[in-house]
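Following this message is one structure expressed as structure tokens.
Heads up, one of the protein chains got dropped from this complex, but the rest are sitting where they should.
First chain written, first letter: the chains are A, B, C and D, and each begins at residue 1.
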Amino acid sequence: MESTNFLWDLFGRNVWTVLAVISLPLLFVLVYALIAILAELKISAWIQERLGPMRTGPWGILQPVAEVIKLLQKEDITPDQSSKLLYNLAPFIIFTGAYAAFAVIPFSSAFVPAGIDVGLFYVFAIGSISAMGIVMGGWASNNKYSLMGAMRSISQLISYEIPAAMAILSVVVLTSSMNMQEISSMQSGGFWNWFIFGGPGGWSKLWVIPFTIGLTIIYFIASLAETNRVPFDIPEGESELVAGFHTEYSGMKFAMFFFAEYANMFVVSAILTTIFLGGWNSPFGDFLQGPWWGVFWFILKSFFIVLLQIWIRWTLPRFRVDQLMHVGWKVLLPLSFVCFVAISLFAMLN
Amino acid sequence: MGLLNRLDDPYEGGGIVLGKVEELLNWGRSKSDWYLHFGLACCAIEFMAMNASHFDFMRFGTIPRTSPRQADFIMVTGTVTFKMAERIKILYEQMAEPKYVISVGSCSNSGGPYWEHGYHVLKGVDRIIPVDVYIPGCPPRPEAFEEGMMQLQKKINQQAIFNKRKRIELEDSTKDESNKES
Amino acid sequence: MTAAEIFEKLGSEFGSAILSLTEEPATDSFITVDPAQLFDICHTLRDEESLLFDYMMSLSALDLGENLGVVYHLYSMTHRHKIVIKVSVSKENPVVPSVERIWRTADWHEREAYDLLGVKFDGHHNLIRILLPYDWEGYPLRKDYVTPDTYHDMKVPY
Amino acid sequence: MGEIKRMDLEYSQLDSDRMRINVGPQHPSTHGVLRLEVEVDGEIVTEVVPHLGYLHRSFEKHCEKLNYQQIIPFIDRMDYISAMNNEWPYVMALEKMLDIKVPEKVEYIRVIVAELNRIANHQIAVATFGMDAGAFTPFLYYFRDREAIISILERLSGARLLYNYFRVGGMAADIYPGFKDDCLNVVKQVRKTNAEIMKLLIHNSIFIKRSANVGILTPEVAINYACSGPVLRGSGVAHDLRRDEPYSVYDRFDFEIPVGKGDVGVVGDCWNRNIVRVHEMEQSCRIIEQALAQMPETGDVKAMIPKRIKLPKGEVYMRTENPKGDLGFYIVSNGTDKPERMKARGTSFVNLSVIPEISKGYMFADLILILGSIDIVLGEVDR
Partner (left out) sequence: MFEYFKNIWSGFTTALHGMAITSSHIFAKSVTIQYPDEKLTLPSNARNRLQLEMSRCNACNSCAVACPVNCITVEGTRVSPDDPQQDVHWDGKPRKMWVTRYEIDFAKCCFCGLCQSACPTDAIKHTVEYEYSEYDRNKLLYKFQTLSPAEAEEKKRLLAEFRAKEKEKECSSTAGKAHEAKE
């Protein structure tokens, strides 16, 4: 596989470029998280006919900055009866899980931090690390609410991993590749070639389009659950469990949970963008196509999905634990199997 | 209170750089105050009204937190009874420094209407936790809540971090003193 | 049914346990009964076809000086009539039979009456304080109640 | 109807450890300072023990120490969400004892402000119920509308929440010019938002899944627990004092009593309790429209207010239909200007007592919804 990292093409592989490659996504995560937090505050306000933060900079755009400054200054409390090591480790693990996933995300045709061939597999594996962090945090806090939140969270993550995996698997069946960069480049040539519309192919793909659209929706719903967003925010359900598994965390450790949540939102959106929405491809064929435009399109699409998640959060009520399991195992899983079989058939026929 | 609009330097030892850093830190703390809402009684309803669209408390950068660990200030809105007092103390102790308390309404200021015969009412929440701002009213208007919030922001902005001075006694210049003690 | 008719009916059934009927202009008419037989009377009040007082509006206790009184305001959802039943017991031994098993709503009302006035309800399954802390001393709504100076090191008076 | 049996629960055959969770007193969704001690088996509630009194403000003691006019501000602070409705039974009780006939216009003003406040109360009830289910946006839409009602009541009485507007024999102030138009605008807006909320929240599939078939309260249990208001009506019992014992001028209006019909879920579940409130808002709108049309233009609202209130010896129990149910005041007078004893039958106090009965065997998350559907105000529970 050709190197798809422009930094390595330009400067060769040395310590400095590796560091640059590592820090670029980190920088992106931090900037993006600040924007996403602001977007969440502002969009929720607009939906509710309010204004949101207004008094921190013009139109409150510096609000996330102020929050970070404040969180840095907060006292860092470790509860007395907690398991100190696990308690302190948990936020780092969760953040690592979210951040490590960025390694294989193709931002552009010329930039993917680590273009490994089993990218999709890697994303899934690394995503489970954050589940471990949640359990550690919840258990080590020595708080009933934290523990219940963590247990709920873990059962939710495991249940929804399967429909999401089925959705991804069907794309793998279509492309016979797990390299995310390859999957992206396969979808070039206008939005009609995106996998949400069955991928590249002639008119024979028409019958498979409902199934691919269905899979996109299934993946989107499962991704909501994996990031603990409404209507699946049961682990942090304010009305029942004070703040879920991070009830006991304060200051910067809490900020890491906060950042990880938003980073995770971006990761799942980026995967959705890459495998179904054409990745960094322009929707209009060769129009505005190119490495730099690729970054633009990719971030635009991913951010659109993030906004969709925010929009849904402020619209829907939340599920109950057993209903969540019901939706996961009895609705999404069978449906994703049906779609998977249909797509496999299509792949065999072609 | 902007970032750079105070040019006079009140920091004798630290110099202007330290002063600016301190202002930045204070700015961050004052503009992003997450609160633990302690809704106890009538004032809590006005508090909900203040959070709603018409008054929109979030304009001040305040976000409600349900866990005391993540909160920067408590808003005690309502009557504190003896049964409740111990809980308030515990929750206050659970909060991470720096922490502030706003006492809202007559009841939490001094027992309010129940100060005389209320055998089960704590006569003022300041008997158990230190209060930074008192908002009078029974219940106060939502705007009065916001005014109290601005008073707290002012107080935070004037805090000294580096030279460990005691909290500056604040001169309240915005109020007209005409009604006060002559 | 009017209060007089109910009084007649109860009188024919319980005889001397039904003490008196009071009908005054500024007062809802009420029937005073003997606390010893209160439980049976209330059972009849609820289950008797022509009475059917299935809805207890309120249970109040009050300090009458020498005695403590308990007042039951009853209502029938089917016949839509009301009656007030009163009992009074001495302050030294304020024991009234509990009607919690007849009207479940009386559960908390009785606990409240116990909490604030110290009426002891015989047969209540869980007669503990409900509003005040469990370690509170005294019954605040009694006329001779003196507010304590401190509670758990917190000053009570202003 | 014999003794009520304790529900036999077969919630779980698994032999697992029970956990006791403390919900409250400071908890985001206990609607105040209620503390519930919940025993859960996994996620399933096996026992609920409510602990009250975290807002016990010695209301009844204050009544004995104050004279009759001074009690009204304290009554406002009982059910602080619907203060207008609270004052009404109290002044009616005193008027009954003093034998005062209030002017016609006063009756109509009372009906209108009480119904306006009923709408405001139900808006909060439905909004917070939605918030318990995780939907935050309907909460703010309702609060946006409530602000219009509050501003009307503020212009009438001078305060936003605790009005102190009723007086024995009259009102504290007359209506202002433009009052009718304001009320009609409110009615219009309430209907519009209700239609929106119906789509956004009430008929949302997730919301139905959450609240239907949960916390079922049968009519027999409801009556035995003396539940009232929407809690009782949600169980299908059409008991409404405005119709059953028409006080004031309620017999002149044409309105229906909404009951839980079970078109979604079963009769007596959380969804039905909630929908009763939404329908009641519509009925209140109808009453307001009729009352505005019938209200006499002239009349002195302060004409019958006595200078000093001194009740004859005696006692009275008066109840009216509060938004939450029957609110009763039992006043014992000893002939002075202060009551000998005054007991308030708190609606929420009685309605809340049914919680341990109906929440067993449901999930922990349901308990929060059941509590929300009962619509309690702790000021009235603890007094």
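Just so we're on the same page, a residue touches a chain if its C-beta (ideal position, glycine included) is under 8 Å from a C-beta of that chain, and two chains touch if they have at least 3 such contacts.
On a predicted model such as this, the values are computed, not experimentally measured, just so you know.
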For this session: Could you list, sorted by label, every displayed chain in contact with the chain left out?
Result: A, B, D
Exercise. So which of A:Ile22, A:Ile43 or A:Met325 would be touching the chain we can't see?
Worked result: A:Ile43
Seminar exercise, completed: Sole touch to the unshown chain from D:Asn164, D:Asn194 or D:Ser284: residue D:Asn164
For this session: Using the definition of touch stated at the top, determine which of D:Val190, D:Ile206 or D:Ala291 touches the missing chain.
Result: D:Ile206
For this session: Identify the residue among D:Gln70, D:Thr218, D:Ser248 or D:Gln290 that touches the chain left out of the display.
Result: D:Gln70
Problem set entry | Touch list for subunit D against the chain that is not drawn | 66, 69-74, 76, 137, 141, 144, 147, 154-155, 157-159, 162, 164, 172-173, 176, 196, 199-201, 203-206
For this session: Extract the touching residues of subunit A with respect to the undisplayed chain.
Result: 43, 45-51, 54, 311-312, 314-316, 331, 335
Problem set entry | Interface residues of subunit B (partner: the chain not displayed) | 53-56, 59, 106, 109-113, 115-116, 124, 126, 131-138, 140-141, 143-144, 146-148, 150-151, 155, 170, 172, 175, 179-182
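Heads up, the rule we're going with is that only the chains that are shown with their structure count from here on.
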Exercise. By C-alpha centroid distance to the whole-protein centroid, which chain wins?
Worked result: D
For this session: Could you grab the centroid distance between subunit B and subunit C? Build each centroid from C-alpha atoms only and quote it in angstrom.
Result: 46
Seminar exercise, completed: Multi-chain touching residues of subunit C, meaning two or more other chains, are 131-133, 140
For this session: Indicate the residues of subunit B shared as contacts by at least two other chains.
Result: 53, 66, 83, 116, 119-120
Exercise. Does the chain-touch network form a line, ring, star, complete graph or other?
Worked result: other
Problem set entry | In the complex, subunit B residues that touch subunit C | 82-83, 85-86, 110-111, 115-116, 119-120, 122-123, 127-128
Exercise. So in the complex, which bits of subunit A are touching subunit B?
Worked result: 41, 45, 48-56, 60, 62-63, 65-70, 72-77, 238, 242-243, 246-251, 254
Exercise. Mind pulling up the subunit C residues that touch subunit D in the complex?
Worked result: 24-28, 46-47, 54-58, 60, 62-63, 71, 73, 77, 80, 84, 101, 103-105, 107-109, 112, 116, 129-133, 140-141
